[in-house]
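Of the protein chains in this complex, all but one are displayed in their positions.
This part shows chain A:
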């Protein structure tokens, strides 16, 4: 594994890992040592090494979420040394490399902390609150029938670009995890502004923002105080401008929609 670069010096690390058997039982931080970690490994590969060691010792391996390991699925939700996805800007945990750490470092690894994201086991959390918010309105309805020509709907390039930027949200939850208020505003704002900017999103524009914000509140996420930790930690760089768009969309929908309930 470490073979490709002969100059990369292997590291020995101390890990402080949150261990929790299940939702009902309270957990605690447990210390582990890992040896001969290549600086070229990703953070998750380093955890694989730890888990192999634990398996060999007959212990329960550490549960953590991961899937694509290429920065696009948003599963690898680890809170590393007090930061979402660790110290590097604009990365997921799977794209974080061990060369960002030094030999002898102690690394604290915790799950996302938010009441809306209950811990399943160890470092794995349940982010289905995000799914329910999307179900409440983060979609466009498409009618069946003859497929329309996509190029027939004119969209200015800069609008398309902004919608695309918002669409790059991978739903990882780093914004919630990093926010002092455990607020989901950045996540919700990304979807709301993406669809509000595009012609396809106009049909459900008002109900979308009303329902998504209502669901966000039901799930128990905190309110935004414009701190900006979310945008600073977001692996794909969703900006705070989207939250302003969300607030605008919400206000205009509430003021002008026909929904009296």
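Observations
Everything below uses one rule, namely that a residue touches a chain if its C-beta (ideal position, glycine included) is under 8 Å from a C-beta of that chain, and two chains touch if they have at least 3 such contacts; residues count from 1.
The working rule: contacts and distances are computed from a predicted model.
Of the names listed as "Ferredoxin oxidoreductase", "Succinate dehydrogenase cytochrome b subunit", "Inner membrane amino-acid ABC transporter permease protein YecS" or "ABC-2 type transport system ATP-binding protein", the one that matches the UniProt record for the absent chain is "Succinate dehydrogenase cytochrome b subunit".
Remark: the omitted chain is touched by one listed residue; of A:42, A:75, A:124 or A:183 this is A:183. Note that of A:50, A:170, A:216 or A:236, the residue touching the chain absent from this view is A:216. Touch with the chain omitted from the figure is made, among A:55, A:142, A:159 or A:251, by A:251. Annotation for chain A: contacts to the undisplayed chain at residues 16, 18, 29, 79, 81-83, 87, 108, 110, 113-116, 178, 180-183, 213-214, 216-217, 220-229, 232-233, 240-241, 243-251, 254, 259-261.
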